[in-house]
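In this view, the complex is presented without one of its protein chains, the others remaining in place.
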Amino acid sequence: MTTAGVAIPLGRRGSVPGERVRPGRVNLRAVVRLLVWMALWGTVLRNVGATVGAWAGGSLSAGTTILIGVVIPAWLFVLVPSWFAFRVAAPRGMRRLAVAACWMSPMVRLRDLPSIAAYLEIAADRPCPAWGELPVDAWTALAAAVQADRRRSLQQATRIVDALAHLPAGARFPWLARVHAVETLVLAAVARHDWTTAARYARIGRGRLVRLLGLVARGDEGAVIPTPPLWRAWLLAPMRRTTFALVRALAWRRAVAPVARAATPAPVTVHARHVALLEAAARNQEIHVDDVLALAAAWQDEGEIGDGALARLRARALELGVRDGEAPALAVRERVLDELAHLLARAEGELPRTATSPVIETMANRARERQIARIKGAFAALATLDPDRHGSALPPLEAWERWLALRAAWERAEHTAGRAALATLWRSSVRDGLWSFCCAISHQHGARAAWAVFVMFDWMADRAEYVGDMVAVLANRENARLALASAR
Amino acid sequence: MIRAVETDDFENLSRAHAENPFLVLGVDPSATAAEIERQGQRLLSELAAGLDGARRYETVFGARARTSELVRSAIAELRDPARRLAHEWWARGLAAPSP
Partner (left out) sequence: MGSGIHVGIDLGTSNSAVALFDGDNVSVVTNAGGETLTPSVVRVDARGARTVGRRAVRGLDGDPGNTRAEWKRLMGTGERLPFEASGAALLPEELSAEVLASLLADVRDAAGFTPRAAVISTPALFELPQNHATTRAGRLAGLEEVVLIQEPIASAIAAGWRAGHEGSWLVFDLGGGTLDVSLLETADGRLRVLDHGGDNFLGGKDMDGALVEWAIAALDRRGQAGGLADRTSPRGRRLLARLRMACEQAKIELSRAEHATIALSESGIDGGGSDLEIEIARGELDALVAPFIARSLTAVQGLLARNQHAPGDVARVVLVGGPTLMPALRTRIGELFGGRIAAGIDPMTIVARGAALYAGSVGLDATPAARAPAPNAGLPVRIEHPSVTADLEPFVVGRCLSGAARPDRVRIEREDGGWTGADAALSPEGSFVIQVRLERGRRNAFRVRAFDRAGGEVALATRGFAIVHGVSIGDPPLARPIGVARADDSTHIYFAKGTPLPARRTFAHHTVRPIAAGSGDDALAVPIVQGESNRAHRNRLIGMLHLRGLDRDLPAGSRIEVTLELDRSGQLATRADIPGTGQTFEDVAFVLVPTATVEVAERELAAIGRRAADVQRRTFQLGVPAAVQAIGDVSALLAEADRALPAARAGDVDAAQKLHRLLMDVGGALDEAEALLEWPDLDAEARRCKLTYTPLVAQWGTPAEQQLYEQELEAAGVARKRNNAAELELHLDAMRALGRAAYCRDPRSMADALDWAAAHVTEAMDVAAASSLLDRARAVQAQHPVIHEAGVGLRALRAIVAEIWELFPSPPELRAKSFDSGIR
C-alpha cells in the first residue's frame, strides 16, 4: 500500500534481476572466437607476406596473380571484417555472409549478433520473423527507426532517434551502429529530400558519410556551408558516386543563386503564417514556442481575433443572411485559438511565466490540458498492458516503444505544463506505475530488456530530480545501476 | 473489434486550409453567389472535358490538384452562408498574390 509522497514500495518485489548469465558459457564462445581469429589471421598474414615477397621479387606468374586476386576478398573478410560486412556483403544482399563477417570483427560483441542480423533484414525491407523475441539495444532500436521512417511514421522515428541522442552514460551505443545504421536512416531521409529530418537523424551518427550527409542536409535547409570543406568531406566519404549529384547540386545552388533561396516568398498575411506553421509541424519540423507566441501576438496585433473582428464578422453574417451570426463568428475565432493551442502543445521551448495577454493565456491553458491528456493516454497504454496482470508477455521492443511515447509526451510537457502539475502526476500515478512496468519487463525478459530497463530507470531518476522527489531519485539510480550490471 | 487509428492532426489541419473553397474555385472572397455558381459549373465542365488548365489551383504554398469532388464540395460549402463566412475570412489571407 503506497501513500503519496512518503514511502516508495521499493524492494517489495525484489530488486531488478538480470538473467544470471552462466559465466562458463560466455567464456567458451569467446575462446573459440579468439582461436579462430588467431588461426585465420595467421594464415592470411602468411599469404599476404608471401604474395608481397613474390611480387617484390617479380616472380609471380599470371595464374597465381589471378588466384590471389580472387583470394583478396577472403583476406578482407579477415583483415577488415566490419567494412567487408557493411560495405561489401550487406549492400549486395548477402546478409548471412555479413553476419559471419561481423562475428569475425573485434568491434562487435557476440551478444549483438542477433540484433545485427535483425537490423540487416529490416534494412533490406525483408520481414523479420522473430521481431518479438529480439532484445532491445541500439541496433534493434535503429532498425525500428528505419522501419518507422520507411512507413512515413516520422514522429515514431524521431522519438527513437531522440531517445538515442540522450542515452545515459553507460548505455552501450556501438560505434558500428552509429556509423552504419544511422547512415541507412539518413540516406532514406535524403532520398525523399526531407532535409530537416535528415539533419535530425545525422546528429546521432558518426562516420564520414553521415557527416557529409549532415552537411548537405543543413546546407539545403539554408545554412551556409563553405564549398571547399564540402568537397573535402565528399572525397573522404564512401559511396561517392551516390552522393556526387547531391553535393554538386548544393554547391551549384550556392554559387549561382545564393539569394534564390528566398524565391518561396515569406508568408505576408498572418493567415498565411499560421498555415505555414501548421505545414511545418505536419512535416515534423521543429517549431519553437517563440514562433507560436509571435504568431499569436500577430493575430492580436492585426486585430483579426479581437472584439472588433467579431463585430465585423457578425455584420458580414447579417449581409450573407445567416440567421444567428453569433455562433459562426465565435467559431472562427475558436478555430484559430484551437489550432494555436495545438501548435503550442507541440512546440519546443519554455513558456513564459506570466501570460502577456488573455489570448496567450487561453492558448497556454489549452496546450497544457492537451499535454496532460497526452501523458495520461501514453501512461494508460503502458499501464493496461502490465504483463504481470494479463499474463501475456509484451515483447521488449513494443514495451520500449510505449515508453518512448510516454517519454516524448512528458518531456514536451515539462516546458509548458509547469512543475506543479507534473509533480502531481508523477506522485499520483506515473512514479509507481512506471516502476512496476519496468520491473515487470525486467522480470519477463531479463537480459534481453536490460539495456532498455537501464535507460528507463535512469530517465525516471532524472524526472524525479526535476519534480524534487529525492527518495525516488535515489531508488531509481540504484535500480538503474542494477539493470546496467545485468546488461553487461 | 480492435480499434485502429489515431490522427495526424497537423497534416489534416493544414490540408483543410489548403482546400479552402475560394482557393479551389479561384474566385475572389467578395464574389456573389451567382458568380460562384457560374465559376463552379465552368470548372466542373472543364474537368469533365479533361482540360489541363483546370487540374491545378494556386495557393500561397504552391499549386495543388483540383478534382471534381473538391469543386462540388466547394460549391456546396459556399452555398451555406454560415460556412461561407468562415471560408471568406481565411481566404482573404491565403489567396496567392497576383503576379
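Per-chain numbering from 1; labels A and B assigned in written order.
As a convention for this text, contacts are C-beta pairs under 8 Å (C-beta built on N, C-alpha and C of every residue); 3 or more make two chains touch, one makes a residue touch a chain.
These numbers come from a predicted model, not from an experiment.
> Return the single residue from A:C128, A:A297 or A:L474 that touches the missing chain.
Among A:C128, A:A297 or A:L474, only A:C128 touches the chain that is not shown.
> Using the definition of touch stated at the top, determine which of A:E398, A:E414, A:D462 or A:E478 touches the missing chain.
Result: among the candidates, A:E398 touches the missing chain.
> What residues on chain A make contact with the chain left out of this view?
1, 3-6, 125-128, 131, 144, 147-148, 150-153, 155-156, 321, 323-324, 365, 368-369, 372-373, 376-377, 381, 398, 401, 405, 420-421, 424-425, 427-429
> Can you list, in ascending order, the chain B residues touching the missing chain?
1-8, 11-12, 15, 33-34, 37-38, 41-42, 44-46, 48-52, 67, 69, 72-73, 75-76, 79-80
Please note the rule applied: only the chains that are shown with their structure count from here on.
> Let me have the rounded angstrom distance from the C-alpha centre of chain A over to the C-alpha centre of chain B, please.
37
> What residues on chain A touch chain B, complex-wise?
Within the complex, chain A contacts chain B at residues 155, 265, 267-272, 275-276, 278-279, 281-282, 313, 316-317, 320-322, 325, 327-329, 331-332, 335, 339, 342, 346.
> For chain B, which residues are in contact with chain A within the complex?
Against chain A, chain B makes touches at 8-11, 13-14, 17-18, 60-61, 81-86, 88-90, 92-94, 97.
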